[in-house]
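One protein chain is absent from this view; the other protein chains keep their places.
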Amino acid sequence: MDLTFTPAEEDFRKEVRAFLEAKLPERLAEKGRLGRHLSKQDHEEWHAILNERGWLAGNWPREYGGQGWSAVERHIFEEEMTRACAPRIVPFGVAMLGPVLQTFGSEEQKAYYLPRILNGTDWWCQGYSEPGAGSDLASVKTSAVRDGDHYVVNGQKTWTTLGQYANMIFCLVRTNTEGKPQEGISFLLIDMTTPGITVRPIVLIDGQPEVNEVFFDNVRVPAANLVGEENKGWTYAKYLLTHERTNIAGVGFAQAGLEHLKSIARLEQDNGRPLIENPHFAARIAQVQIDLMAMATTNLRVLSQAASGQAPGAESSMLKIKGTQIRQEINALTRVAVGPYAMPFVSEALEDGWNGDPIGPDYAMPATATYFNNRKLSIYGGSNEIQRTIISKAILGL
Amino acid sequence: MDLTFTPAEEDFRKEVRAFLEAKLPERLAEKGRLGRHLSKQDHEEWHAILNERGWLAGNWPREYGGQGWSAVERHIFEEEMTRACAPRIVPFGVAMLGPVLQTFGSEEQKAYYLPRILNGTDWWCQGYSEPGAGSDLASVKTSAVRDGDHYVVNGQKTWTTLGQYANMIFCLVRTNTEGKPQEGISFLLIDMTTPGITVRPIVLIDGQPEVNEVFFDNVRVPAANLVGEENKGWTYAKYLLTHERTNIAGVGFAQAGLEHLKSIARLEQDNGRPLIENPHFAARIAQVQIDLMAMATTNLRVLSQAASGQAPGAESSMLKIKGTQIRQEINALTRVAVGPYAMPFVSEALEDGWNGDPIGPDYAMPATATYFNNRKLSIYGGSNEIQRTIISKAILGL
Amino acid sequence: MNFELTQERRMMQDALRRYLANTITTATREAAEASPTGFSDRIWEGLAELGVIGALFTEDQGGYGGSGFDLATVFEEIGRAGAVEPLLDTGVLAGGLLGALGGDAAAQTLEAVIAGTHQLALAHTEPANRYALDRVSLTAEKTAGGYCLEGRKSVVVNASAAHDLLVTARTSGQVSDSAGISVFRVAADAPGLEIRDYPLSGGGRGAELTLTRVEVADAALLGVEGEAHAALVHAHARATLAICAEALGLMDRIRVLTTDYLQTRKQFGKPIGKFQALQHRMADVLVEIEQARSAVINLAGNLDGPSALRDLHVAATKNLISRVGKLVAEESIQLHGGIGMTMEYDLGHLAKRLTMVDHRFGDGIHHLDRFIRLAVA
Partner (left out) sequence: MNFELTQERRMMQDALRRYLANTITTATREAAEASPTGFSDRIWEGLAELGVIGALFTEDQGGYGGSGFDLATVFEEIGRAGAVEPLLDTGVLAGGLLGALGGDAAAQTLEAVIAGTHQLALAHTEPANRYALDRVSLTAEKTAGGYCLEGRKSVVVNASAAHDLLVTARTSGQVSDSAGISVFRVAADAPGLEIRDYPLSGGGRGAELTLTRVEVADAALLGVEGEAHAALVHAHARATLAICAEALGLMDRIRVLTTDYLQTRKQFGKPIGKFQALQHRMADVLVEIEQARSAVINLAGNLDGPSALRDLHVAATKNLISRVGKLVAEESIQLHGGIGMTMEYDLGHLAKRLTMVDHRFGDGIHHLDRFIRLAVA
C-alpha cells in the first residue's frame, strides 16, 4: 500500500503544470474560473495548443499521434487541467470516436479521420440518443437503408451536445429490424453538410442551447463511412461508452468546485460574519469534502486496477454515482452560498462580448445556471438509475 | 380551515387528563418515562383501571362496552395517554380482534369473547406471519383440515408479539390450497392451552424476548371457533390490518420521545456546554421537530377526513412511512445523545426487581435498546417498502 | 378542527384556477418574460378583475381578506399555474407593509393597487445583508422638510414595474440594530434613483438600485421613524407564507406532470412508472409533498396569532419547504430524464421557479438557525 505517486509520475505532473503555466491563455483560464461559456473558437484555440505539444490525445497510442499515457498519467493530466481552470478537451472526437476508429475502423478511415481530429479539421458530435429512448440506447429507430454505394438515412437524434459546432456526426443507425434490437444496429460516420440534415437547438433550463436535435431526411451517406461490420454497431457503441466513462468520477472538477465554493463562502456575509463560519453551512461543506476525499481515493484505486490490467466493472458505476452526487451537492451549495444573487438570470453575461458590470459579485452570476446545467450529470452517460441496476446485477447476479 | 379543537373536544381532553392524573399509578408512569419494561401484571393492572372507566376500548360501539369515540376523540385520548407516559393499551384484543368479531363474528362469539377482552380474562396474540413469508401475508401455509366438529391445525407462526403472555391466539390458516392464495384462507380462534401448541421465544437485538414462534402440531380446534365463513379469512385479515393502522403515525410517541431527547440533550455535556447547544446536534433536533410539526398536522387532516367518512387510502401509508422515519430518527438521536453510556447493555436493568444503581444517568440505560427495538417500526405492520408500493399503486395506478 | 376551505375561499380557488389554466400558456409566459416588466399586463388586469388582489388585503385596507388562509389559497393557485405576475411583491410584501404603516394617507394607493393600476416593490435587500431583516446600511438623513437617502439595494423584485418603491433605510443606530430602521416611499422616477433591471431565473424581473442623494418629503416616511422593524418582520412573515403556498402549488403541479410522465413514457418496453425503484422514489416525493402541505397549513393558521408562534412557524415552514422543494425539483427532473431539463416543457420553468423560492426571505439554513434559536436552544 502506498498512497503516493512514483517519482516519474510526480515529474510528469510538474511537466504538465509547467506547460499549463506557460501555454494556457489567461483569457481562457479566467473564463473557466468565472464559469463563462467557451466559444467554438476558444475550444479550437486550446485544442491547437495541446496538439502542438502532442497532448490533445495523450491517451491515444503513439502510432496515431498520442502519447500512450497510462491511466494514472491521464488522471494526473486531467487533475492539473482542472486545477488550472483549462478548458476541458471536447470529448467527441478525441475521447469517443478516436478509440472506436483505432479499434474497429478500416485503415482508410484511420488514416483519413484521426489526423483531422487532432488538427481540428473535423468537429465531431454524437448521434446516439433518440426521442423517447432515454437510457434504452438499443431501441435505435433512425434507419439506414442500403442503396448502391450509399446508405439512405432517415430519422432523428437528440441530446446532441454542441451539435451546432460540428461538421461531422457519428451515429447509431438501424440496418436490420429483425431479431434482437441490439443485433440490427450499425455505426455510421456522417458529414453534417450533406443535404437533408437539419439541426435544431434545444434550450435547457440554464438558458443555453447546449444540446440539439438532429433530423435526417433521406440523407445519402457513402457506404465507405460504415465503421466495422454492418449490424455490429452495438459492440462498437458499448466500447465507446466504456471509454466515455474514464474520468467518470470527475474528481478534478469536484476539487476545483469545492475550492471555489469555499472561497465564495469566505466572502459572503451572513449576519456580519463570513458564511463559512455558519456551522450549518460549514457542516455541509465538511460532509461533501469528506466524501470527496474518500471518492478521490476510490478513483485512484480503480485507476490502479486499470493500470494492472483489470477491467473496471461495477466500480466505474459506483464512481459515476458518487462523483455526480458530490458535484451536484457542490453546485447546490454554491447556489445557496450566493444568496439572493442566485436569482438574476442574465445568460448573455456568460458569453463573449458582454461588457456589462456583473450583477452582484462576479462569482454569483453563473451559480444558478451551473446548478441547473449539472442536473444532467446524473441523467446522461447512463443515468444513475442505470448505474444502480448495473451494480446490483454485478453483485446480486439477478 | 380551523386548526383548533371544538370546545367539546377540549372538554374531553380535560376529562382524560384529569382521569390520568388521578388514576395512572405513578409506578407505571415512571416505568414509561425511564423506558423500563412492563410486566404482564403491569399491563393487566392498567387495563383494569381503564376498563373500570369504560375507556379500555373507547373506540368500540357502546353496545359492546365501548364509547363509540370519533377518530378525533381517539386521537385526543392517545395523545394524553402518551403525554402522561401511560402504558399503551395492548392492541391484540382491543384494537385488532375486537373490531373483527364485531363485524364478522357470530352472536355467540361476540357474546363470549368481547367481555373477556374487556375484563382481562383473555390475553390475545396474533398468528399472522409465518417463517419465510414476511410481508407476503397471503402465502399462509399453516393448514387447518376439517375433521368432524374440529379443525386440525399444523404449521408455524412467527413474530407473535407477547405470545408468551397469551392464552388465546387468532390465526390465519389455510383451508384450501386451490385457486388464488387469498381465497383459501380462514380466520380461526385458538386456545393456546390446547395440546400440540409450543411457544418459543425469539430474542431480538435489544435482548428482549418480545416476539415468539408458535408451533402447531395436530392441534384440534372446535369448528365453532371459525370466524365468519371458511376461506373468507383474507377479507377479515385486511379489515383488521386497516384497524391496526389507526394511530399509525405515532404522533404522541414521537412528541414524548422528542421532549425526552431534548431534556437529555440539555443535561449531557459536550466540551463543557450542554449538548443541545452543539449546532450540529441542535440542527438534527430542529429538523426532526419541524418534520414532526408537519406530520402532526397531516395526521389531523387524515383524522378529519376519517371523521367526515372518507376512508384513508394512500394517506395512512404516507403517515406510516413518515411517522416511523421520525420516531426512528428520534431514537437514533437519543442513542447518540447519551454518548459512551450508549454502550452498557444490562437488559435486566430494565426489568422489575432490578435494584442496582443505573450505569451512567438513568435516562441512558434504555437508549440503545429502544433504538434497536424500534428498527421494527419500519418492518412490521406492512413494511415501509410495502407502503411505498401501496402509495405508488394508488397514485400511478400501474 | 376543520381542514375544509370556507365556501368563499373555495369559490376564489375555483375561479382563479380556471382563469389561470385558461389563460397561461407557454407562449403567454414567454411573451411575459420578454416584456419590460417581466409579466403580462393582461393577466394582471384579469387578476384584479377576479378580485384576487383584494383578497390579499383586509377590509380595513380596502380589501376583503388578508388572513393566512386567504394568502395560502391564492398563492397555491399562482404556484400551480406557474404564474409570474407580481402578486407577492405588490400585493403582499410592499402592499402589506404599506397597509400596515401607511395609515390613511395610503388608502388611495391601496385602492389603486387593488384595482390593478398601481405596482409596488419593497427594496430591503442590500449587497451584504443576505436575508437579515435587521441589517440595513442605506441611510436616510433628516433634512429640512424631509430626508435624504443614500445607499444601495439589491435584487429588488418588481422594481422594473413599480410606480413606488418602499425603501428600508437606517435613520439611527448601528448596521445590525433592529431599532432605527425606517421605511420610505420613493417614486420610481425620483431624481438620484438609478434602477438597473434584469430578468430573474424562474420568471419576473429584479433590479439593483443605487440611491444617490435621493430627496424625499417628510410624508414619504411610513409610520414612526426608526420603528419599522416589527412591521417589516410581519410583512415578511406574510410574504413567506405566500411564497411557501406558491411553492406548494408548484410542487403539486410538478407532481401531476411527473406522475403523468411515469404513466405514459415507455422505456425497455413498459411505462417507466412500472419500475419499482422509480415507484418508490415517487412515493417518497409524495410523502414529502404532503408534509409541505401541512407545513403551509400550520403557518397559515398561525400567521395572525401571537408573534412568537408565528415566527416559529415561519422558520419551520420555510425550512421544510426549502428541503422538500429541492427534493421535488431535483427528483422530478431526474425522473423525467433529459426532457426535464429543457425549456420546451413546462417542468423546466416550474422547477426553476420552485428552486428560486429558496433565495427569497431566507433559505433553509437561515430558517434552521432561526428555528434553533426559537425552539431548540
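Things to note:
We just call them A, B and C in the order they show up, numbering each chain from 1.
We take it that contacts are C-beta pairs under 8 Å (C-beta built on N, C-alpha and C of every residue); 3 or more make two chains touch, one makes a residue touch a chain.
All figures in this text were calculated on a predicted structure; none of them were measured in a lab.
Judged over the whole assembly, touch between the missing chain and the shown ones holds for A, B, C. Contact with the chain not shown here comes from a single listed residue; of A:Cys125, A:Ile169, A:Met295 or A:Ile379, that residue is A:Met295. Take chain C: the residues that touch the chain left off the picture are 275-277, 279-280.
By the touch criterion stated above, the residues of chain A touching the omitted chain are 1-6, 9, 72, 262, 276-277, 279, 282-283, 285-287, 289-291, 293-298, 300-301, 303-305, 314-315, 317-318, 321-322, 385, 387-389, 391-393, 395-398.
If you put the missing chain back, the residues of chain B touching it would be 129, 132-136, 139, 158-159, 202-205, 207, 211, 268-272, 278, 280-281, 328, 332, 335-336, 339-346, 359-360, 368, 371-372, 375-376, 378-380, 383-385, 388.
Definition applied: only the chains that are shown with their structure count from here on.
Chain A and chain B, compared by their mean Cα positions, are separated by 53 Å. Looking at chain C, one finds that residues 368 touch two or more other chains. Looking at chain B, residues 279, 283 sit in touch with two or more other chains.
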